[in-house]
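Missing here: one protein chain of the complex. Every other protein chain is in place.
After this line comes subunit A, so read on.
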Amino acid sequence: FSCKMPPKEDAKNQDAQRLSAVIIAESFEPRFHPITSDKSFGDLAICDVRGIDYSLRWLSRCDIANVVIVVSEKHAPAYHSIESLWKGVFDCVTLVICQNAHSIGDALREVESRNILTGHFLLVPSPISFCSSTLENQIKAFKQRFKKDRNAVMSLIYSESRGDGTCVAINENGRMMAFHSQSDPSQLDSETNEFRATVTIRNDVVDTGIAICSLQALAHFSDNFDFQTRDEVIRHILVNEDIMLQYVNVDVLPSFESAISVFDYSGLIRSNSQLISRLFFPLFPFKCNKNVLINSGNVITSGRQRVRIDGWNSFVGENVSVGTNVFVTSSSIAKKCTLESNCRIVESIVSEGSVIGEGVSLDQVFISNNVIIPKGQILPKKVVIGPNVKLNGSIKVKEGSFISCTPPDEDIEDSVETEKLFDGVYSWIGKTGRDWWSGEWIGREDDDGDDKKDDNKEKEGEEAEDEEGEYDVERVFTSEVLDSLRPALTDKISQETARQIIVEINSSKIAYNISMDRVAALLFVAFLRMPDNNVFSNLKKRMDNYIQILRNYYSNRDGQLGLLEGLNEHLSSNRESFSPLVAKTIHHLYEKDILTEESILGWHEDLEKNDPMIPLVKELIEWLEESDEEDEDEEE
């Protein structure tokens, strides 16, 4: 369906064109909402520097011309300053302000509707995403592949991992054969477990979330409003490989390069410690007009203060007061915090203005702004403490819980168990195995359950319908095509309308999974079914009006055979009214160069001897054969 592709000149430019980057500055992750409250996720500070600044600094090292930042309406004001700060660095920084985006899919649909992107783009799905590489080779490889085969619509960036990898099957050309399963990333999402010997199945890599996409990949979001995440589109492409012919590539970064996109708290902690240990250098907590000192043991301090801390690979912000014998490792302490004596902080983040009491030990804990953890409070691993929580020292906190000042709001109420610890302090913990700390928070689990049921139903249905099913689907498809053809129109259709009609037919084609030659047949059936077509003058006029669409679908021999097949089908259901028109229709289409002599004759030869069509077209065929011979004579 060539009509959906951008014009050819664009395609040539795309090779030379520099990429754009699309950053989704919001997190649609419900677990982050309580800690970001009135700010966007991109505003969350890592080592006292806004998370999105790291991402933009990374992009500034890549060969990126334009940056598109998608942000929700309520967070937009803060982003105008980000836009002005970074616009000198890129050719253009565009803010796309969404009103009601609830997922990455919604955000990308908004981008698509604005028509900002003109070529390939780098999808940065989280505002805290960065990479030690400039992706130069990956981008080059993507462009080359796309030049050769326009169905290579997407390239996913994977990096090597330390064991907790996701599973993926890749063939020898780097093409993805199977994606990881949604419920268990360590398993393949594939019905078959058999692959050719050239296919590699890897689980030592992890999906960074960063992807190089062509506009075709973006079109999937706008074609189907149900797609919420990038992964759904990837699964869609893989499942419909036979129909759409599109495929996804996997690029594993070389072992010296690292990349991360933050989607959960464990990712946040990891990005924090990796930044500090200079895995992403030159991305580093450098800040305007503030000196950053790197002390022995890679303890980074900001400002002019001297702090005495045991431990290593840590960040200590400005105006932090530190007691004696404080141990901090792989953690960051934001500005204006207080660490009392004998604290022990490992792999944790303590945000601005919080107080950690004497002798408190934190291991894998995320602490938001202005929290007070008093002396004697014991915190297990993987705990998140929300903003402004003041604990009183004797509370039992469960592993993996979230401590908040407020009970959960409606959005998340159903998926967490709430316990009131004391006045104004609540403990939330994910229901049914949902983990607040890491992994996918399948907030739509209930929906998923339904989906699965639906799937089962469909499967059962499919088996029963196997024989009639196909016919049913075709009937629905035909009636949709009939609608798309806009039977009410009586004038010659404009270029624009023709384009719309073609797009609609193509999307119905994908939706009902109809093969191309059946589309050709069914389209003509639908065409003939349009009202008042039983009078030839009307039909003739229609054929002239819709000539653009007919040309689009019947340009090759297969299409034309499909048309004639459709004609046959229509005849079988409307024998009386349509019989007299058959020959005239074919003749008219021949005159208009829609049908060629070859395909008419070929089709005629394939008809069975007792086919009711034969007598109807007898004269026409004879005439065609004669003229054919005459032509040959003339040539001789």
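Annotations for the structure displayed:
Note that contacts are C-beta pairs under 8 Å (C-beta built on N, C-alpha and C of every residue); 3 or more make two chains touch, one makes a residue touch a chain; residues count from 1.
Keep in mind that, in the parts below, contacts and distances are computed from a predicted model.
A chain of the complex is left out here; the name its UniProt entry carries, from "Ras-related protein Rab-14", "Trafficking protein particle complex subunit", "Mediator of RNA polymerase II transcription subunit 11" or "Translation initiation factor eIF2B subunit beta", is "Translation initiation factor eIF2B subunit beta". If you put the hidden chain back, the residue from A:His33, A:Arg278, A:Lys381 or A:Arg499 that touches it is A:Arg278.
The omitted chain makes contact with just one of the residues A:Ser40, A:Ser132, A:Asn533 or A:Asn568: A:Ser132.
If you put the hidden chain back, the residue from A:Phe195, A:Trp312 or A:Tyr590 that touches it is A:Trp312. Screening A:Gln17, A:Asn203, A:Asn298 or A:Thr596 against the full complex identifies A:Asn298 as the residue touching the chain left out. Taking the complete complex into account, A:Arg61 is the one of A:Arg61, A:Arg175, A:Arg486 or A:Arg499 that touches the chain left out. In the full complex, the hidden chain is touched by subunit A at residues 57, 60-61, 85-89, 132-134, 136, 159-162, 253, 255-258, 273-274, 277-279, 281-282, 284, 286-294, 296-298, 312-313, 329-330.
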